[in-house]
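For reference, the structure I am asking about is given below.
One chain of protein is taken out of this complex; the other chains stay put.
Up next is chain A:
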Amino acid sequence: MRGVCTRSGSLSAADFYASAIYFSQRWNETNSDFPNWVWIPCSRLGAISEDEGYLVLEKIKLQTERNDSNLELNNCDSCANDELTDEATLVDVHSHDAHLYDLHIAYSFTYKVPVLYFRGYKSDGCHLSLDEIKEELPSHSVEILQKSKWTFMTQEEHPYLNTPWYTLHPCGTGDWMKLLLSSTSYGDKASLIQYLPAWLSVIGQTVGLRVPLELYSPS
């Protein structure tokens, strides 16, 4: 059932699906450097759902303190070094050491909002602990997480995969989305399709995911 709930900051499952498809299309159009977001339909007891599922973006590098400082370190090295450096080797060392992340966006039927689930890996495939992830988040996001009563990170079971993932708790999402949407000039219908890009513009900051500005202009 479609519901216009932007006044409450939440959205129906059907609208989540519509916004997710729209968002992934716009992302793929405006962000060719990044892998695509993919919609994974929920498969339950052999029946594949038409409109229930989740978005995935996997094995990506986030804009973390660590990755940024690695970049600076490499630049300094090459400045100090007069010899021609092997570019390929430098790049390999940098990306070999990089931490990769999987991001999933699923719908919460309880809170009627999207929820972010994420995992980080070292280059050898080992999972990152929550402390290790927090160490590399942009510093302002750690501040937000510590001070805000609206978002906090916990470890919970993924709603569709039977494994533990880190998540930003959704209980406050409706409140800040209400504020965010009320500040736009979109009419209700337009707000709904733009829900996910709007939501990600905030959530993305807490995990260092940059959302290209072009995504927000109509296609």
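In this text, a residue touches a chain if its C-beta (ideal position, glycine included) is under 8 Å from a C-beta of that chain, and two chains touch if they have at least 3 such contacts; residues count from 1.
Note that in this section contacts and distances are computed from a predicted model.
Engineer: Assuming one chain is omitted from the figure, identify its UniProt name from "glutathione transferase", "Dynactin subunit 4", "Dynein axonemal assembly factor 4" or "Autophagy protein 5".
Structural biologist: "Autophagy protein 5"
Engineer: Can you say which of A:S32, A:N162 or A:S183 touches the chain missing from this structure?
Structural biologist: A:N162
Engineer: Taking the full complex into account, what residues of chain A touch the chain not shown?
Structural biologist: Answer for chain A: residues 8, 44-50, 109-111, 127, 155-157, 159, 162-164, 171 touch the chain left out.
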